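Here the complex is missing a single protein chain, while all its other protein chains stay put.
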Amino acid sequence: MSSIELTNLTKRFGDLVAVKDLDLSIKDREFVALLGPSGCGKTTTMNMIAGIEAPSGGSVCFDTRDITHTSMGKRGVGFVFQNYAIFIHMSVYKNLAFGLEVAGTPRAEIDRQVADMAKLMRLTRQINWPAERLSVNELQRLAIGRSAIIKPNIFLLDEPLSNLDAAFRAEMRTELKHLQHELQQTMVYVTHDQLEAMSMADRIAVMDLGVLQQYGSPLDVYNRPTNRFVANFIGAPSMNLLDCRIVGENGATKLDFGEAGSLTPGNDDPLTQICQRAQQDRVVFGFRPEDVKLEPDGGGGLSMKVTFVERIGPRSIIHLEGPGHEVKAVGDNQIPARIGDIMRVGSGGLSHLFDADTGRRVE
Amino acid sequence: MTTSTTTVTGAPELSLAQQGVKLGRWMTLPTQLLLVFIFAFPGAMIIYVSMSWWGPLDGVPWYYAYESLNWFDNYAELLEDERFWGSMWRTFIIMIVVVPVEFFLGLGLAILFVDNFALKRVFYSVLLMPMMVVPAVAGYMFYILFQSNGPINQLLSLITGYEIDLVWLSDPDNAFIAIMVADIWQWTPLMFLILLAGLLGVPEDQLKAATLLGANWAQKFWRIALPKMRIVMVIALVIRAVEAFKLFDVMYVMTKGGPGVATETISVYIYKVTFLELEWSYVSAIGFAVLMFLTALGGIGIAILANAQKKKRLADVVD
Partner (left out) sequence: MTATNRLWFEAMRYTLIVAALIIFLIPIAWMATLAFKPVAEWTTAISEITWLPKNPTLGNFEFIFTGETDEVVITLPNTATRPIFASLVVASLSTLLAVVVGTLGAYGVSRFGVGKNLPLSVLQLRLFPPMAVMIPVMMMWSYLALVDTFWGLSLIYGIVTLPFSFWLMKTFFDEVPREIEEAALVEGCSQWRVFYRVTIPMVKAPLATTVLFVFILNWSDYIIALLLTRKDWVTIPVYMNSLNTAMTGEMYGAKAAMGLIAAIPPVVLGIIIQKHLVRGLTFGALKQ
C-alpha cells in the first residue's frame, strides 16, 4: 500500500499544456477523486501516475520511491479503463488469471486466487463463460477483479461508471467503496460527475484546463469553494452566481444587483465583515439553490419573475429571471410559485463572494 | 413493413422497403447475368466435352461431341496420368513452401511496422511495390536475374567469395527454387499488408491493460495479438494458397515448365495439353477436376470466415 506524491507534474502535447505544475499528495489508503470537465487533464494525470504517459516535467513518487521513469509494467498499479479493456476472446477465468500467469505463478496457486477473487466479485457462476457473454456490470467487476488479483498498491479507475445505466451506478458506487475497504488500497478515481466524486471520495481534486482548482474533502469543496469554477461545478443544480457591487450606504454595507434590487446582510452575518474588508467592489455573489429564500412580492430581497417550474418528485426547482440575473431555487413542493409570479429572492444559508475578475474567493 | 397505400389513382403504391427490394433486384441483375454467362455455359461445356473424345482436330464444332461420347474414360485416364499427378504434386510443393515462407516473412515485416518511426510511409510504399508489378514482367525480371551470367550469380560470388556459376533455369532443381524465389518476392508484400492491418486492428486498450498487468512483449503477442488476428491470418493464407495453386504467368515466362517437366505446374500442364497436344476433351476433364479441388479448398476458407463473422456479429449484439 502506498501514498502518491505528484510534484510539479506537467504534460505538454505540442503547444497544448494538458497538465500544468500539478502538486498533489494522496495518502496511503485514501480514496481521491480527480474531478473536472472534459479536457481538464484528469485522465492525463492518471495516465502519468500509471506510467501510460511520460510527464514533460515534474515527478511521480510512490511512498518515497521516485517512479517517474519506471515503465508502466513495473509500477504495480491496477488500472480500470473506461471501456474496461477486457480480453474479450478469453474466458472470465483467463482474464482473472492473466496477471498471475504472466508472472509465472504455479497453476494450483492461480486456481485458488482466481476462485477467491471471483467470489469477491460475485462472478463465480460465470467463471468459465467467454468474456463476451457478460453484461456491462459484470464486465466492470471483472475489470476490477483482473487488476485487483495482482494485489497492486494503488488502484486507478478511469470513469468506470460512465458506461452503466443510472440505476446501477448508485449500486456500483457503494460496491466500489466497500471494495476499497476490503482491499485496503489507495484509490484514484477519475470522473466528470460531481455526484460520484462527492459520494465516494475522501478528498476531491477539482481540475480545470490542466490546473488544480481545489483539493479538499467533499464538504470542504461544497461549503467553501476556493473559486468561482469550483463553486459552479460542485452541486446540482449549480450554485447561483450573480454579479453585483459592494456599496456602503449610511454606514451599512449592501450588495447592489442593479435593477433587481439589493441585498443587505444582517449584522451578525459574516458576509458583512467580508464586504467591509474587501478591496474590490465588483464581486460575484454565490448562493446555492437549496439556500434560496423565496417570498411573495413586496418584501426585501431581489425582485424576480418565475419563468419555469420543474416538479421532479420530492422537490421542485423554480427558475426565476430578473433584469440581468437568473436564479434557480430548490424547495419542497409546497412553494406556491406559478409562472409569471413576481417573487422576492434572498439567501437563507451560506453565501459566498468571489472576485468578479479573478474568480477567487473573497474572504 | 409491407403495408401498402393506395394513391389517388387507385393503384397500390409500394412501401419503401418494397421499393428497395425491387431496386436491389435490378441492381444485382447484371452481376447475376454475367455469373450465369460465365458459369453456366462454360461449366456445362466443360462437363459435356470432358465426357467425350472430341478435339479441335475432329473438324466438327464442339457440340458434336456427343458423337464420340466416352463418359468417364477421360477421368479414368486422368487418374493414371503420371504427368498430371506430377504437375499436381509440384504445384502442391510450391504452395506448401511459398505460402508459409511468405506468411512468416510478411508477419516479421508487419511486426517491424507496428510502431511509428521516421520515413515509415516511404518504406511502406516501397515495400508494397513487388505486389504491383505485372506478374509477367516479374517473371521476366527473375528470368534475366537467374541467367547463368546474371546478377544473382554475381551477388552470390561476391558474398561467398567463391566463383558461383550455377545454372539456374536449365537445372531441374534450381529452376524450382528460382520459381519459388520469384513468387516469394512478389507476394510477401501482400501478406505483409494484410497482417499489418491485422496487427493494427488489435485493440490498443487491451494491450495497455496487459502491459499494466506485467505482460512482456512476447506474452502480449501470443495471448492477445495472435488470437485477435486469427481471421485475418486465415484470409491471408487462403487467398495466397488458392492463388499459388493457380500460378501461371511468372512460371511460364521464366521456364515454360522446363527443363523438361521439372517446373511444370498444373496450369502450365493444362496449357501445354491444350495447345501442344490439342486434347481438349482431356483438358476439360482436368479442368473440371482441378476446379472441384479448388472449390473445396476455397470453400473451407469461406466457411471459416463466415463462422468467424457470425461469432463477431453475436458478440456485437451482446455488447
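Think of it as A and B in the order they're written, each chain with its own count starting at 1.
Please note the rule applied: contacts are C-beta pairs under 8 Å (C-beta built on N, C-alpha and C of every residue); 3 or more make two chains touch, one makes a residue touch a chain.
Remember, predicted model here, so these are calculated numbers, not experimental data.
Although one chain is omitted from the display, it touches the following shown chains in the full assembly: B.
Where chain B meets the chain that is not shown, the touching residues are 16, 19-21, 23-28, 30-32, 34-35, 37-39, 41-43, 45-46, 49, 61-62, 108-109, 112-113, 117, 123-138, 140-142, 144-145, 147, 149-151, 153-154, 157, 163, 165, 185, 189, 193-194, 196-198, 201, 231-232, 235, 242, 245-246, 248-249, 252-253, 266-268, 270-271, 274, 280, 283-284, 286-288, 290-291, 294-295, 297-298, 302, 305, 308-309, 312.
Here is the rule we use: only the chains that are shown with their structure count from here on.
Chain B meets chain A in the complex at residues 203, 205-206, 208-216, 219, 223-224, 227-228, 314-315, 318-319.
Only residues 50-52, 72-74, 77-79, 81, 83, 85-90, 98-99, 102-103, 132-133, 146-147, 150 of chain A touch chain B when the two sit together in their complex.
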